[in-house]
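A single protein chain has been removed from this complex, and every other one stays in its place.
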Amino acid sequence: MDRRKFIKTAGAAAAVSATGVSAPAIVTSAMAQSRAETLLIVSESGPNNLDIHGVGTNVPGYEVSWNCYDRLISHEMKTGENGAPYYDREKFKPELAEDMNVGANSVTFKLRKDATFHDGAPVTARDVKWSLDRAVSVGGFPTFQMKAGSLEKPEQFVVVDDHTVRIDFLRPDKLTIPDLAVIVPCVINSELVKKNATAQDPWGLEYTKQNTAGSGAYKVTKWTPGTEVVFERNEAWKCGKMPAIPRIIWRMVPSAGNRRALLERGDADISYDLPNKDFVELKSNPKLSIISTPYSNGVQYLGMNVKKPPFDNPKVRQAVAYALPYQKIMDAALYGLSKPLFGASAAATTQPSWPQAHKYNVDLAKARALLAEAGLADGFETTLSFDLGFAGVNEPVCVLIQESLAQIGIKTTINKVPGANWRTELNKKEMPLFTNVFSGWLDYPEYFFFWCYDGQNSVFNTMSYQNPEMDKLIASARSSAAAGNKAAYDKSVEGFVDLAYTDMPRIPLFQPYVNVAMQKNITGYQYWFHRRLDYRALVKA
Amino acid sequence: MSRSPGTGAAILATLSHARYVISGNPVTAFAFMLLGLLLFCAVFGPWIVPFDPLASDTAATLKAPSLRHWFGTDALGRDVFSRVVAATRLDLAIAVFSVALVFAFGGLAGIAAGFFGGWTDRIVGRIADTIMAFPLFVLAMGIVAALGNTVTNIVIATAIINFPLYARVARTEASVRREAGFVMAARLSGNSELRIALTSILPNILPIMMVQMSLTMGYAILNAAGLSFIGLGVRPPMPEWGIMVAEGAGSIISGEWWLALFPGLALMLAVFCFNLIGDGLRDIVDPQRRT
Amino acid sequence: MLKILIGRILTTIPALIGVVVVSFLLTRVLPGDTAAYFAGPAATPQAIEEVRKKLGLDRPLPEQFASYVRDLSHGNLGQSLTTGQPVLSDIKARLPASAELTLFGLVLSLLIAVPLGIVAAVRQGSMIDHACRAIVTAGVSLPVFFTGLLLVYVFYFILQISPAPLGRLDVFASAPAEITGFYLLDSLLARDGATFRASFSQLLLPGVTLAIFALAPIARITRASMLSVLSMDFVRTARASGLSRRKVIMTYAFRNALLPVVTTLGMVFSFLLGANVLVEKVFAWPGIGSYAVEALIASDFAPVQGFVLAMAILYIVLNLLIDLSYRLIDPRMRASS
Partner (left out) sequence: MIQLPLLNVRDLTVEFSTRRGIVRAVRNIDISIGKGETLGIVGESGSGKSVTSYAVMRILDRAGQIAGGSIHFAGLDLRAASERQMVDLRGREMSMIFQNPRAALNPIRRIGHQIEDVLRQHAQAGSADAREKAIEALRDVRISRPEERYSAYPFELSGGMCQRVVIALALACRPKLLIADEPTTGLDVTTQKAVMDLILELTRARGMSTILITHDLGLAATYCSRVVVMEKGEVVETASAAEIFAAPRHAYTRKLMRATPRPGIGLRDLLPDENRAGEALPASAPGAPLLTVSALVKEYPRAEAGLFSRFMKPDAAGAQPFRAVDGIGFDIKRGESLGLVGESGCGKSTTSMMLMRLIDPTAGSIIFDGEDIGSIPARDFARHPMRKRIQMVFQDPTDSLNPRYSAARAIADPLLRLGACEPRTLRARVEELASLVGLPGDLLDRFPHQLSGGQKARVGIARAIALNPSLVVLDEPTAALDVSVQALVLNLLADLKAALGMSYLFVSHDLHVVRLICDRVIVMRAGRIIEQGRAADVLDHPKADYTKELIAALPHPPAQPAAR
C-alpha cells in the first residue's frame, strides 16, 4: 500500500466521521493537521524537564527552553566555515530587549513593549528580574552557568521601571554579556509561575517542569515523556521574524538504524544524533542534506591522572601522545567527520585561539625512548575507561588506542562505564586513563582552560592537573580580556596552550562535529553554541 | 564391588538407543553435527582463523565479504570471520558455566525441596517465586549493572534468572520419586536421607535435567546477547556474538548486512543446536519411548 | 471461590515482600550516584553531599528502606529522573502499551503455535513434525532485537509495506479516547476504523517479532502435552467408540492437553514481558519495558523499583487468572475448592 495515500485516506476517513456525532474532536483536529505544516524531528532521547532551571534537566530539555523562552539578547548569525549560518560570538542582537546599553559597572536593557507571554500577559521588567533572580538562586547547573559570567546575586538585577532592567557588575568580566545570551537567563512568566508555586517550591519548579511559561516563539502543547514533544507556534511572538513552521513534533526513536531509515524514507524531516558513519553515507543521498560543524570550544581528549604513577611523569604522557593512532581514529572511528587536532607542522606557531592542533604524530620509536627515559622501558598495565553513553565513538577510539599502546608495551584493559556512572567516576578523579569530551558554551580559550586546566581543580579538570605557572597564565588571560588588552591576552593564551601541549595532562584527539541530517526541503539550519536546533529559523518548503 | 561391566553395558545400551533415536530423527542428527562444529571452533578457533580477531586494519574497514575476508570486515577493519570463530569459545563458556552454576544450585535446591519437603520446600519455593515474580531479563540487567559488566557477572546473572526453572523441574522430578519403591527400599537398607537424595534421586533425574540444561544453554547465549544489545555485554575488544550482532544491527540499514548477519547466524545456530539437542535428549531419555 | 482467591493472594505475599526487598537492595548497589545527578554537572563535593542529605541517601539502608516502604504504602513510587514524572503516572501511561503489544504477540503466537503443536503431535515423527520443530526452534534462536531490526529492514525499508517503526501510532494520527488504554480496543469502541487500522499496522511488526519468539515454548508444550494425552486410555476409548478423528483430537485430546499449555502461557507471558524490553527499544514503543531499561542504564532507582513491582503484581494477577482458567478447563479443580 502506498503509505502517503494511506495517511491521506485515514485523514479523510476521520474527517468524514467527524461530521457524525460520535467522533471526539481531538481526533479530527489532530488528523487534519497537514504534513506540510509540521516538522518531524527524531532523536534518541527527549527532555526530562521543560525548564532549564529545573533540577537535573537533561540536554534535550535545553532545546525546549531555547525555543519556548526568550532572553534579553541573542547572537547575530554569520556564515560559518562550512558555509552554513553560524552564530556570531561577537555580535549580539536584541530579543526581549530592544536596546542594550553597556556601562562600566552595569548594563541597562530597555524591554520591548509589545512582547507578551503565551497566556497573553505582557512581559515586564519584574518578570526579567524574577527570572534572573531564580537563575542565580535555584542552585545546580543554572546558578553555576550564571556564575561563569559573574552573575551571582539577586541584588545585581535591578528593576528601573516597567520596561527597563539594569544589571550591575560584580567585577569586570568579559563573559558577563555573552553569558546573558546563553540558554539559562531566560525570561519566565513570573505571575503565572508564582501562582503555581508552593512553600516547598518557591520558584515553581514543579510547574515549569511540565509547562512552558515563556514568551518564546513556540510553546509545548503536548509532552509524553520519553515518547514525544509537540510544539505549536506562538502566533503572538514579537521578538523576531515569525517562524515558518506552525507545528513541531519531536519523536524519540531509540534505535539509530530506525532513525536513519526514517530519514532515508522521507518520513522524518530532521535528525541530529546519528552515528558518524550514517552521516557520511547519507551525504551521498540526494534527498537529504547534511550539515557538519565542529563543536565550538569542544575537544575530545585522552585524559591521564597526573596525581598517580605512571602518568605523574610528563615523559610517560608524552610517550602516550606519540603512540596514539590519530589518523586511524579519524578514519575508522569518526569516518572523517571531525576536525583533526594533531600533527601541526613543527614550524607552525601557536595561535591565540582554542582548540588548535598539537605537534604530536605517531612516532613509536620516540614513544619507546620516552618510556625508557621514564624508567618504564617494559611498559606497564593500566585501565582505559570510557562513557558507555557515547559508545558509538568511544569504543572504536579506545580499541584503537589499546591496540596502539600495546605496541609500546602499555597493556590496557578497557572499562565501559555506564552513562549514569560516568560523572561520578570523573568526580572521583581516580581513573588512570580515559577519554572524554569537554565543550564550553562560551567560546573563549581562557574559559576552557579555567575549567579544564586550572589549579582550582574543578570537576572538569579530570586529570587533577595543578601547575602554578598554568594558573598564572590563565589568570592573566582573564584579566587582560576584561581590561581589553589584546596583546597581553594573546600572549597569555599562547602561553597556556604551549604549556598544555608540553606537559600534556590530556591529549586532544579531535574536535567533534555536530551533524544534522535533514530533508532537502528543510532549510534554515543554524549552528548555535549549545548545538541544539533553533526551530525559529527552520523552513519547510 | 565391581560396577564397571554393568555401567559399561548401560552406556552401550544408552548409546545404541541414542543411535536409534538419531537415525529416526534427522533434525537431531543435524544438531549433533552442529555441536561438533561449535566445539571444534571453541577448542581450535584461535589457531584456525585466518586473521588475528583483535587486529584492526583501518585500510580495510567495512569491506563486504570476499575471498580474502569471508564474512567481510568491521568498522575497524577486523576480520569478521575470525571474530565469529574466535567468539565461539567465550559464548560457549558463558553458556556452559552459567548452566553448570544453576544446575549446582538450582538443581540441588530443587531436589532438596522435592525430596525433603516441608521447610526446605517452602524456602526454595519462596526464593523461586520471588525470582519468577521479577521480569527475568530486567533482573539479569540489574544484576549485571549492579555488579559490573564482566563475563563472570553475566554468568552469575544468567544462572540466577534460571534458578526457578531448574528448582522447579528438579523439585517435580524429586517429589515424584520421593515415594517411589526404590527410595523406600533405600531407606530400609539404612541409607540416610541425604544419601538417598544424592544416590537414588539425583542420578535418576539427571537425564531430565540434561534436557533442561541443553535448552537453557541456548537461552544463556541469547541472554548474554540481549545484555550486549543494551550495552551491558563483555568488555571490548573481546569478540562475542551478541555484542557483534548488537553493534552490527545498526548497520543493517546502511547496507553492511554482514556485520550483524554472520555473528547473528552463528548465535542462532548455536542456540538452535542446543535447543534441538535438548529436544533430542528428551526423546532419548523419555521412558515412554525407551522400551 | 472468593476464599480461594484470597488464599492465593495471601500465599503470594512473601514473594511480593521478596521482590520489594531485592529490588530495593539491587537498586542501591547500582553504580551511579543519584545525588551527583541531581546536583548537576558542575557541583562541588559539598553540594553533592547536601543533595544527598536532602534526598535522604545519607541515612543507613534500613532507614531508607523504611521510608521507601512508607511511601509505597501511600502509593508513592517516587519520581523518575529520566522522564521527570512520578513513576506511578509513568507506569500508568505506559503499561497499556506494553500489555497490548505483549498480548497481541501472545495471541498471534498462540494462533500459529497451537495448531502447529497439534499437527506435530498427531503426525509424530513425520516430516511435518520435524519441520515444525525446526521452524519454531529457529524462531526462538534469534535474539529478539535482531529479528525486530531485520523485520524493520525488510518490511519498512525495502518493501515499504509497513509503517515507520515509530511507536503505537503514526506521528500524525492521534490516539483514540482512552477507555482501556489498548488502542485496538479503544478505536473499536470508538468505531474509528482508520485509527484501528493505523494502530494495527503499527502493532504488526513488533507483535510478529514477539510472536516468533514465543512460538517455540507454546508449540513445544502443546506437542508434548498432546502426545501424552493421545496415549491416554480415554482417547483409545473415544476411538473405539467410533468418534471422528476431529472430535477425538479437538474435544477429547486437546481440551485435556490445554492445562499444561495454560500453565506455560503464564510463563511465556511473563517471559515476553521481559523480551519486550528489547522489542520496545527497536520499535520506539512507548512501553514499560523500554522505560525500565533506560532507567536502569541511567541508575534511576525509582522507575526500576516501580517497574519491578508492577511486573510482580502483574505476574501474580496472571497466576490468579491461570488458576481461574484451570477451574474453567478442569472440573476436578472446581471440585477441590
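Chains: A, B and C, in written order; residue numbering restarts at 1 for each.
The rule is short, and it goes like this: a contact is a pair of C-beta atoms (placed from the backbone, for glycine too) under 8 Å apart; a residue touches a chain by one contact, two chains touch by 3 or more.
Quick caveat, the model's predicted, so the values are computed rather than measured.
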Visible chains in contact with the missing one: B, C
Residue among B:C41, B:A128 or B:A170 touching the omitted chain: B:A128
Hidden partner chain, touching residue among C:V51, C:A164, C:I221 or C:A238: C:A238
Footprint left on subunit B by the chain that the document does not show: 1-3, 5-6, 9-10, 13, 17, 20, 113, 121-122, 124-126, 128-129, 168, 171-172, 175, 180-182, 184-193, 195, 200, 203-204, 290-291
Hidden partner interface residues of subunit C, rising order: 7-8, 11-12, 15, 124-125, 231-234, 236-245, 247, 251-252, 255-256, 263, 319, 323, 326, 329-333, 335-337
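In this section, only the chains that are shown with their structure count from here on.
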Topology of the chain contact graph, where touching chains are joined (line, ring, star, complete, other): complete
Innermost chain by mean C-alpha position: C
Comparison of B-C and A-B by number of C-beta pairs in contact, larger one: B-C
Between subunit C and subunit A, distance of the C-alpha-averaged centres to the nearest whole Å: 38
Inter-centroid spacing, subunit C versus subunit B (mean Cα positions, whole Å): 24
Gap in Å, rounded to a whole number, between the CA centres of subunit B and subunit A: 46
Of all residues in subunit B, the ones touching two or more other chains: 145, 231, 249, 252-253
Multi-chain contact sites of subunit C, meaning residues that touch two or more partners: 31, 149, 152-153, 157, 281, 297, 299
Complex interface listing, subunit A residues touching subunit B: 255-258, 260-261, 264, 275, 277-278, 281, 325, 327-328, 331-333, 388, 391, 395-396, 398-400, 402-403, 413-416, 418
Complex contacts: residues of subunit C adjacent to subunit B: 12, 14-16, 18-19, 22-23, 26-27, 29-31, 125, 130, 133-134, 137-138, 140-146, 149-150, 152-153, 157, 216, 220, 231, 270-271, 273-275, 277-278, 281, 289, 292-293, 296-297, 299, 304, 307-308, 311-312, 315-316
Contact footprint of subunit A on subunit B as seen in their complex: 54-56, 58, 61, 75-77, 145, 149, 231-232, 235-237, 249-255
